[in-house]
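Let's look at chain A:
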Amino acid sequence: MNATAQSSTEVRGAAVRFDHVQKSYDGVTLVVKDLNLDIAPGEFVTMLGPSGSGKTTCLMMLAGFEPATHGEIFLNDKPINNVPPRKRGIGMVFQNYALFPHMSVAENLAFPLEIRKLGKSERDAKVKRALDMVELGAFGNRRPAQLSGGQQQRVAVARALVFDPDLVLMDEPLGALDKQLREQMQYEIKHIHESLGVSVVYVTHDQTEALTMSDRVAVFQDGVIQQLSSPDALYESPQNSFVAQFIGENNKLSGKVTARNGDLCTLVLDDGTQVQAEAVNIGEPGARSTISLRPERIELQPSESRDNIVDGVVKEVLYLGDHLRIVMSVAGNDEFIVKLPNGGRKTIPVEGQVYKLGWSAVDAKALDAVG
Partner candidate 1 sequence: MKIIYGLTGAFALSAVAMAASAADELPACENCVDELTIVSWGGAYSNSQIEAYSKPYDALTGVKIINDESSNEAVPKLRAMNEADNVTWDIVDVVASDAIRLCDEGLAMEIDADEQLAAAPDGTPASEDFGDLLVSECFIPQIVYSTTFGYRTDVEAWGGKTPEDICAVFDTATFPGKRALEKRPINNVEWALICDGVAKDDVYDVLSTDEGVTQALDKLATIKDQVIWWSAGAETPQLLADGEAVIGSTYNGRLFSVIEEQNQPVAMLWDAQVFDLDGWIIPAGLSEERKNRALHYIMFATDTQRLADQSKYISYGPARKSSAPLVGKHAELGIDMAPHMPTDPANATNTFLYNYEWWADNRDDLDAKFQSWLSQ
Partner candidate 2 sequence: MSASTTVSSTSGSSGASGPLTNDGQPLKRSLARALRREKFRALLLISPLLVFILVSFVMPIGDMLFRSVENKIVEQTIPGTVRALASWDADSAELPDEAVFAALADDMMLAQEIKIHTRLGSRLNYDQPGISSVFRKSGRKIKGLDHEAAMAGFIAIDPAWGTPEAWTTLRNMKAWPGKFPATAQSWDNWKAWYLSEEKEELDPATTIPHGFTYAALYHDLAAMPASSIDAFATSKNTDAAALFKNLVGQVDSIPSDDFKAQFADIEKGWAELDNWQAIQRLSPRIVDSYFLAAIDAERTAEGIESKPDNERLYLKLFVRTIFMSLVITGSCILLGYPVAYLLANLSVRASNMVLILVLLPFWTSLLVRTSAWKVLLQQQGVINDLLVWAGVINEAGRLVMINNMTGTIIAMTHILLPFMILPLFSVMKTISPTYMRAAKSMGASDSLAFWRIYFPNTVPGIGAGSILVFILSIGYYITPELVGGTTGVFISNRIAYHISSSLNWGLAAALGSILLILVLALYWTYDRIVGIDNVKLG
């Protein structure tokens, strides 16, 4: 599994490098198991995973608030294990922003600059620039409590960037915002990142956030990076069933590998149906495997011949405006989802009826067995 976690881009002069980093809080269990990760300068890397997967611990080790139990972390090729947080020069946006309530917005922003002993005029200029960047130029004299959640969020971003760090860490910064604001902020952060060219390490459990903003996404599970790749690769070619399951919607069909021919393989599903799939991560013939199939890649009553044609019973049809969501019973999976684009012409499937479903072999990924 670790093989998949190895970085594909072995760049010299990485902004951040985790080298065989391990972390344990209690001396019994490892929260982070042998982490290796290189982040290129200017890259936006997201650590994505469910809670307890070790992503925040990695961020805290990078920020310096938690020491690594084993291994070394490099910042611009310098080991930083013994460098206190304040000397790492990393900008950080916290989950609840951590804006200092007793200071005005401008004072909050000026704080890191004061510590760096910048002159007043320079300080003011930088604060103003940072506030303008997040479009809060007029709010410098307000207290954080007088701002809305989105505004506070922007101030937190501005504060993390105001002292021109090379690296900015963001710990679930959008978690407290409502959906609409969150989406808007995703674009704003993305734009700021693009315009400033800083490296960003972003922690979230929200896959949409990860996919929209990142150059690369590291999917965490059980203290291990399950897959590190660009968002599209993550979606299109998950390396294992956890990633397939965690990123986007996914239908599972489990069966046994019967034969393998090049990139493709043949499987017999548990109800006896034979299907073809792309062999991504399977064992020898005879081993069990799980096929991952995106709901939008399935055609209902296919007009032309497909690699796989399977019967399915419609159990429920949900009208969702731009598409129909059909829950079917297919090859023993009672929660098989099919997404039907709303073309306006097709007839709506009737519940209880049997329909033919078709898909290409390359859209079905044969992965490691689940359960």
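We adopt the following convention: a contact is a pair of C-beta atoms (placed from the backbone, for glycine too) under 8 Å apart; a residue touches a chain by one contact, two chains touch by 3 or more; residues count from 1.
If you want to know what made the cut, all candidates are chains of the complex that A comes from, given by their letters.
Note that the structure is a prediction, hence the values are computed from the model and not measured.
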- Query: Looking at this complex, which of 1 or 2 sits next to chain A and touches it?
  - Reply: 2
- Query: Can you list the chain A residues touching candidate 2 in their complex?
  - Reply: 63-65, 84-92, 94-96, 98, 100-102, 111-112, 115-116, 159, 163, 169
